[in-house]
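Shown below is the structure under consideration.
Right, subunit A next:
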Amino acid sequence: MGHSINSGYSAWLKRDLLLAYRRRGEAASPLIFFVMVSTLIPLGLTPESSQLAEIAAGMIWVMALLATLLSVDGLFANDYQDGSLEQLLITPQLLPMPVLGKITAHWLTTGLPLTLASPLLGVMLSLPTSGYLPMLCSLALGTACLSLTGAVGAALTVSLRKGGLFLSLLVIPLYMPVIIFGTATISYAIDGLNWLPPLAILGALFAASVALCPLAAAGALRITSAN
Partner candidate 1 sequence: MSWQWFHRLGSPRWFYQTSTRWLPLLALIAAAILISGLVWGLAIAPADAKQGNSFRIIYIHVPASFLALAGYYIMAIAGAVGLIWKMKLSYMVMKSAAPIGAALTFIALVTGAIWGKPTWGTYWVWDARITSMLILLFLYLGVMALQYAYHSIDAASKAGAILALVGTVNIPIIYKSVDWWYTLHQPATIKFTSAPSMHIDMFLPLLVMIVGFYLFYAVALILHTRSEILRRERKTAWVRELIEPEAR
Partner candidate 2 sequence: MYFASFQDLLAMDGHGIYVWSAVIISLLVLAWLIVAPMLSRRALLKEVARDILRERARQSSSTNTQGES
């Protein structure tokens, strides 16, 4: 009983991690995008440290969001193209569990590296010192939410030809609460307020996403890949 559910989750988690490792270069592109785009900000706006400090929290979050958005399309698309999505659909386990395994792998290869790289961006964008720990916490929880919600959009668009373009249109409205509370966590800390309440709300969003998104994504996969 417990064994069969576990083997669904961890089997697909390991598979996706292995595949990402084999395509290391491709898997690293969201991270590289994340870091490089942050150089555009001083170039486009100002190198002035005090001004950068004001927008650092928000900019880091926007870029993390965009980087995740770019990568989430590949969550199911690669499998769809080489036929392994069919294998996923006929697996005897309940579909949400393997899906959750894939989403976890996605977060481990996208959201977690982004989170770990964020202090570097904080330095480059003159983020005040009090913001670093909140930034790490909010990005860790937030990118997990983004992976989960993005998976639903990816499942809905997997069989469409220009699916990737669509994905942004569908998913960005759903991302907005995450970015609102993610940046609030950091700005609260910078302003000297207690930053745990917005982080707690982010945690609540995460809990809801973990519970619901795999179900929605699994349902969407069943429907859309019947095409």
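Methods note: contacts are C-beta pairs under 8 Å (C-beta built on N, C-alpha and C of every residue); 3 or more make two chains touch, one makes a residue touch a chain; residues count from 1.
A word on the picks: all candidates are chains of the complex that A comes from, given by their letters.
Since this is a predicted model, take the numbers as computed values, not measurements.
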Q: In this complex, work out which of 1 or 2 touches subunit A.
A: 1
**Q.** Footprint of candidate 1 on subunit A - complex, ascending
**A.** 152, 156-157, 159-160, 162, 166, 169-170, 172-174, 176-177, 180-181, 184, 205, 212, 216, 219-220, 223-224, 226-227
